[in-house]
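The complex appears here without one of its protein chains, the remainder shown in place.
The first chain written gets the first letter, and so on, giving A, B and C; residue counts start at 1 in each chain.
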Amino acid sequence: MASNIKMDNNPAFDRIPPWVKSKLRPIAIEKIQQVYDWVENECIPAERIYKAQLEGNRWKTPAIIHELRQKAKAQGLFNLFLPNHFEESPGLTNLEYSCCAEIMGRVYWAAQTMNCHAPETGNMELLAKYCTPEQKKRWLHPLMNGDMSSAYSMTEPDVASSDATQIGIKMEITDKEVIINGRKLYGNCQYNEEMQLFVLMGCSDPNNPDRFRRHTTLVVPAKTKGLKQVRNLTIMGYDWAPEGHGEYIYEDVRVPVENIILGPGRAFEIAQGRLGPGRIHHCMRLVGQAERAYELALVRCFEPNKKPRGKFIGEFDSNIERIAEMRMTIDSMRLVVLNAADTMDLHGNKAGRYAIAQSKIMVPNALMKVIDEAMQIYGGQGLTQHTPLPELWTYARFVRVADGPDSAHRHQVGRDQMKTAQAFRERAAGYTKRYKELCKKWNLEPEEFWGIV
Amino acid sequence: MASNIKMDNNPAFDRIPPWVKSKLRPIAIEKIQQVYDWVENECIPAERIYKAQLEGNRWKTPAIIHELRQKAKAQGLFNLFLPNHFEESPGLTNLEYSCCAEIMGRVYWAAQTMNCHAPETGNMELLAKYCTPEQKKRWLHPLMNGDMSSAYSMTEPDVASSDATQIGIKMEITDKEVIINGRKLYGNCQYNEEMQLFVLMGCSDPNNPDRFRRHTTLVVPAKTKGLKQVRNLTIMGYDWAPEGHGEYIYEDVRVPVENIILGPGRAFEIAQGRLGPGRIHHCMRLVGQAERAYELALVRCFEPNKKPRGKFIGEFDSNIERIAEMRMTIDSMRLVVLNAADTMDLHGNKAGRYAIAQSKIMVPNALMKVIDEAMQIYGGQGLTQHTPLPELWTYARFVRVADGPDSAHRHQVGRDQMKTAQAFRERAAGYTKRYKELCKKWNLEPEEFWGIV
Amino acid sequence: MASNIKMDNNPAFDRIPPWVKSKLRPIAIEKIQQVYDWVENECIPAERIYKAQLEGNRWKTPAIIHELRQKAKAQGLFNLFLPNHFEESPGLTNLEYSCCAEIMGRVYWAAQTMNCHAPETGNMELLAKYCTPEQKKRWLHPLMNGDMSSAYSMTEPDVASSDATQIGIKMEITDKEVIINGRKLYGNCQYNEEMQLFVLMGCSDPNNPDRFRRHTTLVVPAKTKGLKQVRNLTIMGYDWAPEGHGEYIYEDVRVPVENIILGPGRAFEIAQGRLGPGRIHHCMRLVGQAERAYELALVRCFEPNKKPRGKFIGEFDSNIERIAEMRMTIDSMRLVVLNAADTMDLHGNKAGRYAIAQSKIMVPNALMKVIDEAMQIYGGQGLTQHTPLPELWTYARFVRVADGPDSAHRHQVGRDQMKTAQAFRERAAGYTKRYKELCKKWNLEPEEFWGIV
Partner (left out) sequence: MASNIKMDNNPAFDRIPPWVKSKLRPIAIEKIQQVYDWVENECIPAERIYKAQLEGNRWKTPAIIHELRQKAKAQGLFNLFLPNHFEESPGLTNLEYSCCAEIMGRVYWAAQTMNCHAPETGNMELLAKYCTPEQKKRWLHPLMNGDMSSAYSMTEPDVASSDATQIGIKMEITDKEVIINGRKLYGNCQYNEEMQLFVLMGCSDPNNPDRFRRHTTLVVPAKTKGLKQVRNLTIMGYDWAPEGHGEYIYEDVRVPVENIILGPGRAFEIAQGRLGPGRIHHCMRLVGQAERAYELALVRCFEPNKKPRGKFIGEFDSNIERIAEMRMTIDSMRLVVLNAADTMDLHGNKAGRYAIAQSKIMVPNALMKVIDEAMQIYGGQGLTQHTPLPELWTYARFVRVADGPDSAHRHQVGRDQMKTAQAFRERAAGYTKRYKELCKKWNLEPEEFWGIV
């Protein structure tokens, strides 16, 4: 059944490229419209309410978030991110979800009202994929229901975290329990009461000759004895409250073996499975963040009070060109993200590996610059709490390291590409052979270019 | 009927994004494979043959081109560019043709062997769109048949050509004939015998109050008396033989009124109609040019003779990152071009205006840098005739001004965007209103941020 | 008398270019060494002490600052910024001070320990230049003595502040007093007890036909009735405590006419005089900030715990190239700043106008990227409070708008340059004339290139 919603001249759909529009099913069209209305009516106008409620009470989730989450759930806006091949999924493809996620990105906590925020999304996908029914009941269902929140704990201070095989936190597995000792950076903040579990990757079998079989992933309840948050990590000065980024010590932390996911030594299997759409959810949202910054810049361009030398900011043709540049950058990055989502839909997460990496590297870099430009158009006020621009920028900056520095991803892409060189060398040799035949035919002396295949 | 060609692990299709692959019809799959094989087997190996035949005889089309054109026509590879809504079209959509054009781009004269080169493509589209059957017979059919070549003549030395209303060459229209006086820059070179007609835009009614009704487009046969080529214009030092870029004087050049296209004063109508897919054919091909440069870079990366400090060039991780950057840049630009083509297919040329401009601005800039990087990977030899890189680069550089400098296009995009600001200002006012309501509900004092909507 | 200090292989002097070293007088060599030792021994190791003392008491200047200021004053390290043509100056040239300021930049509050921080420096220079002896006694001497701190108040929320003639805060001047009404953004934070006076620019004569005679500058004591701080403005999320950036309302604020500087209507004269070395002090310090970031990056490059794929970060040749790029960028920006300082020394502030603008535009942009790169080399930790990098970056970002967005400065430079075009057009005409003479001599036909002078 077709949707009654018209996509033409509808701001909820205006930025979606034609090829994507033509693939949206009625259910998706409905959801996109709903998400758009939600963000437009419930989130953007509430931005300062959220901030006011956090004031002086930074580690408590603001009341407005609780209310909005209840409403969003009631409206069927929860967990849209979970791809439609999971039984728990509300039914969208990755491509369709991308269109929703972009809109969510316009307010940095909007995804949270729809239970589509990191690290929950990654955790829920992981739990949906690898947990036993019993485990799902304990952890996945409350998370999907929005009854608690969770953290993902991987980075460590003492190793090169972009190389996961170096993860060193010790997990001693006995018959009944796992005893954990070590340190972790990041993972949401324990100060917040709603944060109830950690998905933790650690080293349980350091001497296993196969270095991809040394690690185990398990769930640690937040209140477990011996687990201590040392401090909250600020990101570019932001405390990121009320979620935060904790720094933790594990001292003889004990959890039952039932908390192990998939089995001991299988953490890399799980990590592999985690390399899916969750890795570009932030890219999808970043497109929306950049759109928000762009809209704010346009608003400022025609602010009647702000007319240097008597012209609107938007009448200077240097700014006209800047706006064009911002517009085009956002649109090209959207194409990159949507292509990655679509590739996963059509060929699976593994086939999407390159497209995912492309998104992760290109999108935050490019869109960070768009937001930076929007701040410059604002002048001094663009950097203050008068606009959401500083937070939008900081989030974009954060994701450039969140999953390893972009150089690590670029390196991986480059190494994969280098493996394709041999085929081109063979083709090049073939060209030369054929060239020599053609020389005979056309009665020419073959030219030799030294040092060139 | 499905094509027998498998797209998986097939280099002719490897770079095509999944969403595009899924839209290709069997006829397109066949053509893409054919074009790929053609360029791979007939064009790349013949690059130096082409050059050798031009040596010492620069204004004569090389014999190999004549032969290849005959063969390509026989194989049904002619005129693929003409979109399938024209009766003369071989049947591809713009999106499908894009995939062909990219492959053509790998050798800069390959499009010519398939009669898909500029300015013929633009001229043929114009003639197909606006000519009478009689005119088509005289000009369109020989061009489509590859029996002659043509030029497009618009730029002038004495005006700001990015503003077409300034075009000043005089056309006096009498009962029987049009008398033309003035100067033109560009338009292919008369020195080449095969160049037989100019499509010329001039000013026939300078006092018409509507400045978009002052100009007329007509056909001038190349040998007409009074039409004189002053010199060939080099582009970054290249003579661009055997087509060239002429600089012309018109002195009392007379052509019959039958040569007027569409009617006197209708040049802007025609120009408008010309703003279609032809404007991004070069972008489509540029993607292929960049791929070629990329392949050459990969080939060099594992050249056994070239191991500075004992490592292959491709083993330096600075180069690994560079290759990744090149790969991602090309792929993102391809998405931009394909999206523009698809937009025209789905919604028409006019709706595609922005996407076309986006391609025209972003693609040459980005891909020029990719080719430049490939030259650096080659070192000194990368700039010599030992590789096709200098020509690939120069063509990319050329298109940055070919249709007006990119700043002119950027300006146009930016001005269109500025028109959307008002809607965002209204939405912003709505947010504030709703914010105040929410303040009441949550018992908060509304915060005022001065100078902010 | 020559200094006993050796500049060779001395880290205090290693980065100073030879031409600058050769201009340093013994007094400067002594001061540079002193400043270096001061920052190295007293400031860098105290960074976290400073932070700890601010914790929970953000609007009170930390005790360590008070102690350090006393010690620095005792060591003759106070007010080094004031150029040696002022009688109050400790005797350095701008060039010599630049070398000191760079070192101060390594810790963002180090300048404060030496009473060389903004906005004091600008205020003190202004007061030294334009105050009567009586006024100096009340305001300049306590400031120079470090007994209080001050603010500069210019930006307004309701006008385009990059155009100072739009400044609108009302000043009604009566016989005895000035009554002030309006709003201001920025200007340090009143919450801090030590901040005791505002240097305020306002509009006292709005109908004066000469729009550069409408404004007056005067001093407002911080505790004056009617002057109210609305909020502290955060910059990229930082509260910038304990100085802050206040947002203010003036409601019938009254100050005696004796507080007027130079006289009513002379604010632009003063503003003009303020366009001196104070405008690039932040650029001088930014060079040092970038050096600090660079040093931290090098430290990380050889961190034994951080070896992705078994190599030190500093062994990856992508990072080797990055470090080189950072090194060269910093060094080139230092040359730009030092040249501006030297130009002021040799030819005065007015002659230095272009060089000052060049610094203001280029330096923050370039060095912000250096610091950003240093953060990427750190990975996730580079964005947290574990390093000073986020603060270093944020300060660099801030100065890109602090004195107007960089596009405003660029615009000014560009307009000045455009005025030089006519001279080049005349020279170009001369070349053509001489070319024609040479053609005769060499028996050649002059070539005409249309549209070209």
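Odds and ends about this structure:
Rule of thumb we're sticking to: contacts are C-beta pairs under 8 Å (C-beta built on N, C-alpha and C of every residue); 3 or more make two chains touch, one makes a residue touch a chain.
Please read these numbers as outputs of a predicted model, since none were measured by experiment.
Taking the complete complex into account, C:R327 is the one of C:R231, C:K307 or C:R327 that touches the chain left out. Among B:F86, B:F212 or B:F398, only B:F398 touches the chain that is left out of the view. Touch with the chain that is not drawn comes from one residue among C:H85, C:K223, C:K311 or C:H347, which is C:H347. In the full complex, the hidden chain is touched by chain B at residues 155, 157-163, 166, 185-186, 233-238, 245, 305-309, 313, 318-319, 375-377, 379-386, 390-391, 393-394, 397-398, 400-402, 404-408, 411. Contact residues of chain A toward the unshown chain are 157-158, 183, 185, 247, 316-318, 320-321, 450-451.
Although one chain is not displayed, its contacts with chain C can still be listed: residues 11, 17-19, 22-23, 40-41, 44-49, 52-53, 63-64, 295, 298-299, 301-303, 305-306, 314, 317, 319-325, 327-328, 331-333, 335-336, 339, 342-343, 346-347, 358, 361-362, 381, 385-387, 407, 410-415, 417-418, 420-425, 427-428, 430-435, 437-439, 442, 444, 447, 449-453.
As a convention for this text, only the chains that are shown with their structure count from here on.
Both copies, chain A and chain B, contribute mostly matching positions to the interface they share, with over half of the numbers common to the two. If each chain is reduced to the average of its C-alpha atoms, the one that sits nearest the average of all protein C-alpha atoms is A. With centres defined as mean CA coordinates, chain C is found 48 Å away from chain B. Centre-to-centre spacing of chain A and chain B amounts to 36 Å, using the average Cα coordinate of each chain.
Residues of chain A found to touch two or more other chains are 305-306, 319, 381, 385-386, 407, 411.
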